[in-house]
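Taking it in order: structure first as structure tokens, then the write-up.
Apart from one protein chain that is not included, each protein chain of the complex appears where it belongs.
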């Protein structure tokens, strides 16, 4: 009588019925990035646009290249772990690495980052240990989130990374409050708030940008316009021509950037941090990029968008583009990627082994941190649970 | 032991403590209406700007003048009734009559109006009976809202007036859904949604305009920018230079209009209705006007804004300006106002007498309309109440 | 009659009603082209087009606010909220507006919509893909709340909800979306709102449940039977207004009652049911009414099966209550 439980769905399942749909829209033409207002640095060939070049030291460029490649490999591995049923869920950033790593790189160490859920790269660039991340992904006893949140909902206070939440947009207003708090305390720092194109429709986008505009909070709003909110294309998200121009409604200067050009992303983010540091308040950045994978491990995008649209974006792959810049300068060779992969592989293997072997959080832990100290009712519930029988298979 | 009940406050009470505050801001300089993008029709003297003149028939202009004068007199009377303790609350429109009546006039009979709480004039212009309104204001048995809502929270379906609600902004998204529903049904009509400058900060302003922009709903958004949201001036409401430019964020064409120039308000609203009728979707109108009174009968604005600011706005009084246009054409004489007042006085006196003499809604009525048919729990609660003792003084 | 799971039965009801009544429209995030993240609206976009099966921007407040407006115009909107955990950005539109519209306008403006949304745990969704917020809507006067436990009820209750004159929150237990299967009449039928079902007859103790936890109660009841305790299982089906008659009748018969729900215990519907039983059957109570519920913590990820009131947690309380 008790049916088996369906644990397959957080997100979209592939359509099983063939259907005659109107041709799905492309949702952000890759050629948008050729518009004159879109900031770019990388040119075809290995030259940079001197008017926008942020002049990043070669060692840092190489570090960023390495971080992009690692991030992509980590996504691949997590996706595989999910397919194997070893991890419950993963949400990756295939194709969006430059937007994420470039903006995170441009922030100073003292600055803070309020991620959405797709900016693992930012946390890793700041030094979040891989073991910490994998303990979280397995929701084990060592997970700093104590196995309470879904995978990819981490936080890392030491690295100034706020706590990932599922409800779309909520972090935007919080980032504004955080930055405003610093301003009230006369502490000079900036806060980077990440969100997607879909999030611009949320209440909190409006609240966050409105408050930031009025109180001149030192926030960098980074909208990763990756063309899609799960299956909903950008044309369905807003009637405005760009997401950047939404800044006008709040008196917030804004800029569009080629989000697959990591140097351009660094440039506009550094400019925004400088504005914030000068006390001039917030900036809205629209990074034009593309979600090259499904929304998450639960999603199969073939159900709503044509594979064809992907091809044009593959040309603009942020890793390939930086590689084309590095190679002529001999900063990159075939061996580079292999070395990165080998090193990461060793790290990952070890971290996964440890994370997977670590036991689940204790029953007690379920009742901690609801309040600073558990009140009587939680003590009672905890003790009753511990005295009672355990579920089957535990 | 039971303290007397404090029934004095919905809103602001006059400050009793003298305080050394920084000079309050003016919140919208009257000279804003001189900006080149602000649509105007009435000129000093009796001429009209031929490029913007909506060419309203003289009889209609006179009707609108009469409606403005009546509205102001009704506000005065309701305020007096509130001071006398005969009515619980009133929220008037002193100084904003042209924005309200001009926009309502421009809508066609088949169109619908979603008011905020300050647009009584629109309902009266559409013919809502004074008796109906006063029954509502006294919350008596004949009140169509059955005495359930605070004063000035009416509805009038026959006149295509939606139901007034207190929470700021909620009607905006509903108006969009209503208009969108008509569009889905291929019914050609337009919807006028009223709201204040403060409401632009609400979640629902964002949701409403965003959905309207995407789905091209035939809505006319009329933002009465009267300079204040209770005690909060417009500079505290947004970082944008104007409210009109918020339309850009949604791909919605927008326009600023001299809100105290009734012909200009008619012109821009008619244009917006025409756009909607052509299937081009929504328009955002910012009507520049001024809340010349307190926020409501609960508010004393001297606590937060200087009387001095008012003087400049008195020059721009919408009734006086229309009068200066009518008088040279002999459409207005001293006798006009006296006649309007005398007629209204008789109507008001009669309606108030009836409303005040009508008894309170029945106990039964409290339990109706929660659901279409009261379920068991409401039947039980109703019967228990009716069997039990009544409160003192009833 | 064909076999269907919950997803298919709900889809069937939506299709049937959209064919029958052109006023019915669906709107929500990902409900259109892709047919919803759980595929509940699959195929409807193809059949009814973009005007009636509408992918919206990412805003629950916008979805519900616009749906209210459509209802005022005369449509019958059936918005979907992707997970009930994401209903809160629309909470103001639901509790301040939807619930009060008919009342505050003296009956002029009934605002009738049916909000469909997946509810509850069981898919390892952690804090934000697992919650059961029903009591947050039941407390607010003016809303009906429904939660089916099987495909046949799901179809019949959804059709009844769409045809009901009042706004309805229709909670779909996602744990059993595909797992609960059964025969479903292909034709047009309704299951009445406000009527519970006796899922198992018994005489020793009554257990009251709904949605996915019904199966846990039945499992516990079977285990209790092995120990000589005969459990009556009531499937509420409509959470508000409750079928008070069915509850009181069962409690008068058994004198003992356990309420089971996934939501946190405190101020959940279980407490209300216990209080109502006190008011209506106090002298029939032979044991303290008990609750087996989710804990008063956020919904955890790894320890999901420890958090949920599964059969292993229900059984001891059943036995204790029966033997009190």
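Observations
Here the chain labels run A, B and C in written order, and each chain numbers its own residues starting at 1.
In the analysis below, a residue touches a chain if its C-beta (ideal position, glycine included) is under 8 Å from a C-beta of that chain, and two chains touch if they have at least 3 such contacts.
All figures in this text were calculated on a predicted structure; none of them were measured in a lab.
Here the chain not displayed is in touch, across the complete complex, with A, B, C. Residue in contact with the omitted chain (choice from B:58, B:127, B:167 or B:328): B:167. When the omitted chain is restored, the residue from B:31, B:186, B:330 or B:392 that touches it is B:392.
One of B:33, B:79, B:93 or B:140 touches the chain omitted from the figure, and that residue is B:140.
From the options C:52, C:104 or C:124, the residue with contact to the unseen chain in the full assembly is C:104. Within the set A:165, A:200 or A:260, the residue that contacts the chain not displayed is A:165. Within the full complex, the residue among A:29, A:155, A:336 or A:362 touching the omitted chain is A:155.
Counting the whole complex, the residues of chain C in touch with the unshown chain are 85, 88-89, 91-92, 95-96, 99-100, 103-104, 127-128, 135-136, 138-142, 240, 263-264, 266-272, 274-276, 278-279, 282, 285, 287-291, 295-298.
Touching the omitted chain from chain B are residues 1-13, 15, 17, 19-21, 24, 88-89, 139-140, 143, 147-151, 153, 165-168, 198-199, 201-203, 229-232, 236-238, 298, 303-304, 360-361, 363, 366-367, 370, 377-378, 381, 385, 388-392, 394.
Where chain A meets the omitted chain, the residues involved are 143-146, 148-149, 153, 155-157, 162-163, 165, 167, 170, 172-182, 184-185, 203-204, 206-208, 210-211, 214, 368-373, 375-377.
In the analysis below, only the chains that are shown with their structure count from here on.
Centroid distances built from C-alpha atoms place B farthest away from chain A. Between chain A and chain C the centroid-to-centroid distance comes to 34 Å (mean Cα coordinates, whole Å).
Chain B and chain C have Cα centroids separated by 40 Å.
Annotation: 44 Å between the Cα-based centres of chain A and chain B.
Chain C has residues 56-57, 59, 61-62, 89 in contact with two or more other chains. Along chain B, residues 203, 206-207, 210, 214 each make contact with two or more other chains.
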